[in-house]
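After the structure tokens below, expect a handful of questions from me.
With one protein chain removed, the remaining protein chains of the complex are shown where they sit.
Chain nomenclature is as follows: A, B and C, assigned in order of appearance, with residue numbering initiated at 1 for each chain independently.
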């Protein structure tokens, strides 16, 4: 048991995966000599060589397309996209090939590719460096979409993603890279389970990735208002853990979904819709959403107004029709 | 008043726009000499010249990026993407520039670009020729997203899209291209209003584009079961007409959302979520969704099992808790 | 005289510190010849192995018949759509013959003849176009990637596979087939650049058939030739007459061996022509003249080879008849296989989306299963 940052846990996970499986290859822009702009691949090229941790030319479709070919030959590529918005050039390769190859070939050509995408805001990045793009991926059948919110999950989920025989879009909350916590490399469990981070009786917050700490903070603050909140960390958007989520919502009868991405057509809409479909008669109020606005991500000096904060979450909780 | 197919109405709209405004330029793959693979631009190059209706090289990012530059100089480009899945190479240009340019420049550089995308299935197309990609666009702030379901709207909405000073993703339901109806070029009204195609008292079907005829057929069939259904044609996904939609849902207290796209994270989730947020206490049952499955679009001989059909819609209506 | 026109003055010391600014490769050997390589009807033809020419002929005859039969199947509704390679058979066959058993082929939708020539059964090669499934054959067993519909997207796959094989120490060359239109896509550029940087054992064959559906090459590229794109990636560019089966076979075989030997990737432009419409759904009269088609009919790869073989006395009527007979056999097999209705299992739609269906997919499969059961009862 030692303490590590999320960045270090991810780095450890990559190192362990490279060590245990010679088929694992890391590739991307600046992942080699530099160790990545966020240093997630720091030291890997030195330990495993510049081929196992490859500095590629600057072309995201080329990177992912090359990874597809490597996976077709039996390797397990781990691709780094440098920032969320810079994964968009690879969108066709992702949607038309990575997501569909197994299905198209009736299982003959699985593509065990992990696509690491630092995502979300809160780091004062200039435009195109703070997008929350999870909804694009979650709506694309054939992809698994996961996002860690804790140091331990950073390690566990990344190992699980790399071990998966399916393509996994692995969304790394940038602003949590430097968050510290106790951590020991845990045994890898399969992708797909949410976890209840806090159990309360008043209402349930459903969230993931960068918004988890905010929700936990909101739950603390809610005590003062007399609300005891449950907080569920989804961890995996696809597959979705209806079981855990619905149990947590039924237990309180009220729910708020929280994420950074713009609300319209966001993953929160899916969560609200499916929870309502499944828990309708347990609900005392509609499932509400606290999300980023339906605007392009703001410039650094204004981003705090866009990001779901404790107050905005509590305002939503207050609207859950307590009068009844 | 004469009869026309949706394809002809779209063709007429493009011709009228080119005639009325010298700044309107059509560009895309095969739009010139050939008149487009669906013949939507048939005859335009002959009438307006090969520059006003330009056959471009085969590169979607290049097409859209070139259109951005043309719009920056004051033209009104109308881009044709040959098929839904072949718009993906332009995703970065669309999300990072087309959707954001006006906002980024505080209104100094608006981009009045119309992006025509034939979308959806039901035409026996091979893979990558039947995607329903509306959710990707609807979740991208800065884009308007509209889709006609009738011959008249084909003309009216396309004229409105071209007249709009904002970028509009104009989704054309392929399988309705050959559907015929009476039609006279109508005066152009702004984008953003849904329309009630049929008023009933039992439950409300919320749909758009290729699924409208299916819903109207389902409404007819529902009579036999004793259900009188309202059918709302959204027409515009962004902006969304909460007013019309919520009024229609409140009036019946029950609603089913229908679309071809995969359900998970689809536009139907947003509709179900926002309708529930706004109409919760008017709802006798959760808003249900009838959508394509969460699978890659099937091969031609199996697509009928994927597409929402009358029976599947009626099965959903039957689940709207009539017992109460 | 302007500075641009005049040669650079004697530089005081190079501005090329080796470290950062990288290789100063000599462009000369990377540039293609001005004219496409032609062998038939030249002295070079005499050097060719007669049995090889006869083999090319037999395959061309088969290939032509394959294209005819597939087109007929579309008319009978047995194929949803067929993009014929009629007129491009020399390219298709050379692509298959240039590869070893262990090499990989990355075809596009138009390249099913190359796939068949590589040993895949027509009914499997044409599955995508038949419409019962997305794909037919076992890619790993045949070392043939699925037909790629999104243009040029298969090119980076070929680079990645070739790179991976070399990392494993395996002797594998990947051959990617792209059309002239496909060269305009960003993926083509990125693939060639990766290939050059990784020095991957990959060959890109561009079948320049003059059109991307209706768009002629003149509207597609202003390059001297498409093979001239190679130098921009530090790889070798080769230009060949795509209707000259002997030239195609020589150039492509050498390109593959060039890549195999570690001397780097090769971009081959084959100048050819699509004699049929883009697909059976296309109306080619909208964008090209009968005269143009006739000019290319006169350069039919099959006719050109047969003429050469007959003039050189390398083939007799018996062999011609035998080739035709083999072709009829192939056509017969195709008719038989396509007449049988394909087996369809709607529930298979959920089987291979993931290694394990998600809980959501299991729910959806159950829904469809119930519907199918109800349908069955209704009957």
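We adopt the following convention: contacts are C-beta pairs under 8 Å (C-beta built on N, C-alpha and C of every residue); 3 or more make two chains touch, one makes a residue touch a chain.
Only a predicted model underlies this, so the values are computations on that prediction, with no experimental measurement involved.
For the chain that does not appear, the touching partners among the shown chains are A, B, C.
Which of B:192, B:213 or B:309 touches the hidden chain is settled by the complete complex: it is B:192. Within the full complex, the residue among B:3, B:105, B:201 or B:321 touching the omitted chain is B:105. Contact between subunit C and the unshown chain involves residues 2-4, 6-12, 14-17, 19-27, 30-31, 33-39, 41-45, 184-190, 193, 196-197, 199, 208, 210-211, 216-225, 228-235, 238, 241, 243-244, 247, 250-251, 254-255, 258, 264, 271, 273, 288-289, 292, 295-296, 299.
For subunit B, the list of residues touching the undisplayed chain reads 25, 51, 56-57, 59, 61-62, 64-75, 77, 89, 92-93, 96-97, 100-110, 141-142, 144, 164-166, 192, 238-240, 242-243. Interface residues of subunit A with the unshown chain, by the touch rule above, are 29-30, 32-35, 37, 55-59, 61-62, 85-86, 88-89, 124, 126-129, 264, 293-296, 298-302, 305-306, 311-312, 315.
Keep this in mind: only the chains that are shown with their structure count from here on.
Inter-chain spacing, taken between the CA centroids of subunit B and subunit C, is 36 Å. One simple way to say how far apart two chains are is to compare their mean CA positions; for subunit A and subunit C this gives 39 Å. Centroid to centroid, with C-alpha atoms defining each point, subunit A and subunit B lie 30 Å apart. Counting only residues that touch two or more partner chains, subunit C has 133-134, 150, 186-187, 353, 358, 360.
Counting only residues that touch two or more partner chains, subunit A has 61, 89, 92, 96, 100, 103-104, 141-142, 238, 240.
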